[in-house]
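Removed: one protein chain of the complex. Kept in place: all other protein chains.
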Amino acid sequence: MEAIQMNKVEKNTDQVDWASRIDGYTEHTPFQKFWRRSMRGIFNLSNLRRILSLVIIVVLWHVVTTLKIPPFTRVPTPYEVWVDALSFIPTMHCFMCVIFSMGRIYLGFTIACLIGIPLGLMMGWNRVVKNFVFPTFESLRPIPVISWIPLSVIMFPLTEHSIVFLVFLGAFYPIVLNTLLGVESVRADYIQGALSLGSKPRHIFFDLILPGALPSIFTGMTVGMGLAWVMVVAAEMVAGGYGLGYMTWESYILIAYPRIILGMFTIGACGYFSSAVIRHLGNKAMPWRSLF
Amino acid sequence: MNSSAKNNVTGVEPGEMEMRGCYYSFGEGKEVLDNVSFKVEKGSFTCLCGPSGCGKTTIINLLAGYTTPDMGECLIDGVPVQGPGADRLVVFQETALLPWMTLWENTIYGPRVQGKDLTGEVADRAEELINMVGLTGFEEKYPSQLSGGMQRRAELVRALINQPKVLLMDEPFRGLDAMTRQIMQEYIIQLFEQTGTTILFVTAELEEAIFVGDVAYFLTARPAMVKKELVINLPRPRKFEHFSSREFVELQREAIETVDEEAQKAFSAFLKAKESKAKQSA
Amino acid sequence: MAKAKEGNVIAKHVSLVYDPLGVNVLAVADCSFEIEAGAFMAIVGPSGCGKTTLLNMIAGFDTPTEGEIWVDGTCIASPTIRLTPGPDRVVVFQHGALFPWRTVLENVCWGPIMQGTMTREEAVEKAREVLKISGLEGCENEYPMNISSGMQRRVEIVRALVNEPKILLLDEPFRALDAMTKSVMHQYLLDLFDATGKTVMFITHDLDEAIYLADRVFVMTTRPGRLKQMIEVDLPRPRNMKTKVTDRYIELRNEALNAVHEEARKAFERGEREMAK
Partner (left out) sequence: MAGSPQDRESKENFIIDHMRQSVKEEYEKVYWRRTQEQKKLKKKQAVTGILGGITFVVVWHVLSQTIIDKLPSPWETVTQSVKTVLDPWYYKSVYHSLYRVIVGFCTASALGIPLGLMMGWNRIVRDMTMPGFELFRSVPPVAWVPLSIIIFAHMEYSMIFITFTGAFFVVTLNAKLGAESIDQSLFRAAWCLGGSPRQVFRHVLLPGSLPSIFMGLALGMGISWQTVVAAEMIAGQYGLGYLAWESYSLIRFPEVILAMASIGVLGYICSAILRSIAGKYLAWRKVYTA
């Protein structure tokens, strides 16, 4: 049949070494593959540009501050910050500041998780609970959490308590909302399928709703952690009493300007570290998601 | 029909299913089903064919008991459907394997929630079924680690382990490419011929319906009515060769003639709806 | 029936090595073929075999590592030439690429207006006309998300044709459609091909579809993608649903299926194992 013309050469293609016919194509050994991949991963043009950009930032900072160009007259130079960092970071004071802020964060954040996640799950699970709580919750939400600072100072006799309460409040909203979102995003066919397999409500809750909402819960926790740091810094600056935020503000008052910048970066690093911990926990709790 | 006696793989007698004069709508002017009646014989492989959005999924939902018809009734073995149950299982359009469970956990999920003993017979049957669809060695993988075709097969296993009387399949191969689909069809034929379960198979693909089924019902565009019943008398066991047999082509011709008109109608339905809306407002 | 005088595509030993992370992957290996002006050519292959890459090279999105592609006597792609995507080779994409933020009409006249070949009024007039011919009258002012997927595909083909391309490149355009819409679209495409006589390159994973539509079908193997077989389809035009049940069609299809099925099945199983690793 002339309809299908089998090309004589191409019919026994498996013997032809196609790869060797093409310039620029060589089959690598596994080691070569690994080596090339890792080298390309580190020394490529875009990584060089990234490093360059950081260098530029530092150089600019240096130039602007040493030449005292108008708005930056009082800003410390990178070198001053570096010197201050070397002298300050090993001290007990710095350690205590970090411990205090971290302690407040973890206490407030844990309480927010313990109350917020069950509340979110209940709101997603039971329509009556949602109808009861949600309108009030929504109408309180536009109030920035920071503006709760004076009120919480009024409400709690100890500053310590009010700071923990503020951290709790900052983390609470995103955690509840994301948990609710997570429950509502569990696909209907999962539940339908499980129902027709004869699941009881507790199976649906523990096998479907909870793991289905987990990714969203962890998103909420990451966002909540970010807000918790905002809150702890603001509360410490306003209400005082140890901590990184207080330290930064105090440095301003004591005219120890390099320490302000140091404080900012320390806060940033601590915040980054806290988010990393949550991400890590998330990957641990959801092995099916970190596979790809 | 292929009604083998009590089968050692499923372990139950296959059931029969009927839909009698069902009406269903999502609201005024959104009628989905318009007097749909058909019957799925014991141990048969029945296909439902219709243009997309015509209400095939609604039929599956009604038979599975997720919703109730506005009028008419759905019967399983002569008893009206009341809520979902493990005697009839649905294989969904998109895979409904739980992404947080491994293939093995997914497979034995049904027996587990029913409180059955998970060792012994259940485990044996699970292994046998997994082997039958060629997934041995993948038991500890999560669904996201499997290819599309493998996920669909895993879903079949998950349904079959519960010894359903009836299997409802809602476009289970939608979204797979032509080659994978072909291979999946061969798997499902093989499974059907070995287990003898009653299957209701919903599809939009004519060739697929003719290739796998014993009977095919063709539905009209929305609101859906049964337009034609086509008995497919290709021999069983069905093989790839039948795909290109004379009888197959004859059936295909008949099906195409039935459906072509409907497809055109469905396509222009949007414009017509728009026209009528314009007329109403004028 | 107007036959186009232009739109001849010749590929000479085209290969592409894909090298994102320093590890060579041979995506397309040594493909040579010719599409005569005004012919309907289809490429069939399992997913991931490099057919889209081949099309991207013709369209001017990818540079071949080796070989050349010529259109009407000009070289448009070779390792040394700069990429030149342009309105003479318009692509219709797999998942659709209508601008969701523009109405159907705006989408269709976008090309001519941007190229400056027509004024706004002319473009709108022409677009309306072409839409009317395609049975899309009445949805000019809808956003693409508002119309059915079959209609979206029609609009996309219309949008391509308004630019008077030499070649129409179709990258699995009917993949996401359901079977019945697909059959309507096949008819539409066949009618369009008969009416305009443009050169068409059609990519699909469905052999059936390819034989039904094309004059010549190339079968591609899995990675490295290479053209393995050519099937000349000598079915008469115009074709329609009835063609699908003629003896000649069945004969052709059976031969093709039997020739491809075993190999494809092997490739499928191999691919599946790889994917699951």
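Lettered A, B and C in written order, each chain numbered from 1.
To be clear about the criterion, a residue touches a chain if its C-beta (ideal position, glycine included) is under 8 Å from a C-beta of that chain, and two chains touch if they have at least 3 such contacts.
The shown structure was predicted, so the numbers you read here are calculated from the model rather than taken from an experiment.
Asker: Which of the visible chains would the unseen chain be in contact with across the whole complex?
Answerer: Per the touch rule above, the missing chain touches A, B, C.
Asker: Out of B:Asp70, B:Asp124, B:Glu140 or B:Glu247, which residue would touch the omitted chain in the full complex?
Answerer: Selected residue, touching the omitted chain: B:Asp70.
Asker: Quick one: which of A:Pro118, A:Pro150 or A:Pro201 touches the chain that's been left out?
Answerer: A:Pro150
Asker: By the contact definition given up top, give the residues of chain A that touch the hidden chain.
Answerer: 46, 49-54, 56-57, 71-72, 74-75, 128, 131-136, 139-140, 142-151, 153-155, 226, 229-230, 233-234, 237-238, 245, 248-249, 251-252, 257, 260-261, 263-265, 267-269, 271-272, 275
Asker: Name, in rising order, the residues on chain B that touch the hidden chain in the full complex.
Answerer: On the side of chain B, residues 23, 25, 27-28, 35, 70-71 touch the unshown chain.
Asker: Residue-wise, where is chain C in contact with the chain that is not depicted?
Answerer: 59-61, 85-87, 89-91, 93-102, 110-111, 114-115, 143, 145-146, 159-160, 163
The rule is simple: only the chains that are shown with their structure count from here on.
Asker: Just list the two chains that share the greatest number of C-beta contact pairs.
Answerer: Among the chain pairs, B-C has the highest number of C-beta contacts.
Asker: CA centre of chain A versus CA centre of chain C: separation in Å?
Answerer: Measuring from centre to centre gives 44 Å for this pair.
Asker: Multi-chain contacts only, two chains or more: what residues does chain B have there?
Answerer: As it turns out, chain B has residues touching two or more other chains at 145.
Asker: Provide the residue numbers of chain B that touch chain A in the complex, in ascending order.
Answerer: Contacts found on chain B: 64-66, 84-86, 88-90, 92-94, 96, 98-101, 109-110, 113-114, 142-145, 162.
Asker: With touch defined as at the start, can you tell me which chain B residues reach chain C in the complex?
Answerer: Answer in residue numbers: 51-52, 138, 141, 145-147, 149-150, 174-175, 177-180, 182-183, 203-208, 240, 243-244, 249, 252-253, 256, 259-260, 262-264, 266-268, 270-271, 274-275.
Asker: For the complex, which residues does chain A have touching chain B?
Answerer: The touching residues are 187, 189-190, 192-200, 203, 207-208, 211-212, 214, 286-289, 291-292.
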